[in-house]
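Taking it in order: structure first as C-alpha cells, then the write-up.
What follows is chain A.
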Amino acid sequence: MLSNQEVAEELLGKYGDQVFDFEEPYGLLTLSTTRENIIPVLEFLRDHKSYQVNFLTDLTGVQYPENKGKEFMVVYHMHSFIHNFRIRIKVSIPEADIHIPTATGLFASANWMERETYDFYGILFDGHPNLIRILNIEEMDYFPMRKEYPLEDATREDKIDALFGR
Partner candidate 1 sequence: MELTEFVIKTITIVVVFALTLVIAMYSTWGERKVAGFIQDRMGPNRAGPGGLLQPLADAGKMFFKEDFIPALANKWLFIAGPSLAMLTALLASAVIPFGSTIKWDGAEVVLQGVESNIGILYVFGVVALGVYGIMVGGWASNNKFSLLGAIRAASQNISYEVAMGLSLIAILMMSSSLSLGEIVAQQHGGNWNIFYQPLGFIIFITCSFAECNRVPFDLPECETELVGGYHTEYGSMKLGFYLFAEYINMFISSAIISVLYFGGYNYPGMDWVYTQLTGSFGPETGHNIATLIGTAVFFGKALFFVFFYMWVRWTIPRFRYDQLMNLGWKKLIPLAIFNIIITGAAVLFLKPLITAWLN
Partner candidate 2 sequence: MKEVTIAEAPQGHSGAGFFATSFDEAIGLARSYSLWPLPFATSCCGIEFMATMGAHYDISRFGSERPSFSPRQADLLMVMGTIAKKMAPVVKQVYLQMAEPRWVLAVGACASSGGIFDTYSVLQGIDRIIPVDCYVPGCPPRPEQIIDGLMHIQYLAQNEKLRRRNTDEYQHLLASYNIQ
C-alpha cells in the first residue's frame, strides 16, 4: 500500500516548489502544479517503476470566477491499480490565457475528456488533435458550464418564476 506521504515526498523531491498545496481531503492526496509541469508530472507518475499510477480516471474543469488570475482549474484524477492508490492533481489557469498542454500523448482516454472540458469551459488544450465541441452543437457560441451563463432554456413557457424564491 502506497502512502500519501511517500508519493508527496517523492514528487517534492523531484519537482520542488513546482508542486504545492498538498492536501488530503477525505484521504485522497491532492496537489497543485503549474501548467508547465503538469505533463511531466503525469508522465513521471505514469512511468514510475514502483508507483505505476498509470490510469487516468478522470479529467475535468472547474471555474472559480472570483479567484482572479486563476479563474479556471483543470483537475486530474489518477489511479494506480497495483497499489490501489489515487491522486488528484490540479492546475489553475487564468482566464486571460486559457491554455494548458494536452495529455492525449500520455493517455488515449484524455482525448474526449479534454474535448468535454473545452466544450464546457472553453479551456484550450494545446496540441490536442481534434479540439472541437463534443456534446453541444457546433454552432453554440458560448461555453455553457461557465457560471455566468444561465442553466435554463429561455424558451420555456410553462413556468412561473415568481413562485417561492425562484
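By definition in this document, contacts are C-beta pairs under 8 Å (C-beta built on N, C-alpha and C of every residue); 3 or more make two chains touch, one makes a residue touch a chain; residues count from 1.
As a selection rule, all candidates are chains of the complex that A comes from, given by their letters.
The structure displayed is predicted, hence computed values, not measured ones.
Participant: Using the definition of touch given at the top, pick which of 1 or 2 touches chain A in this complex.
Facilitator: 2
Participant: Would you mind writing out the residues of chain A in touch with candidate 2 in their complex?
Facilitator: So the residues of chain A in touch with candidate 2 come to 135-137, 144, 149-153, 155-159.
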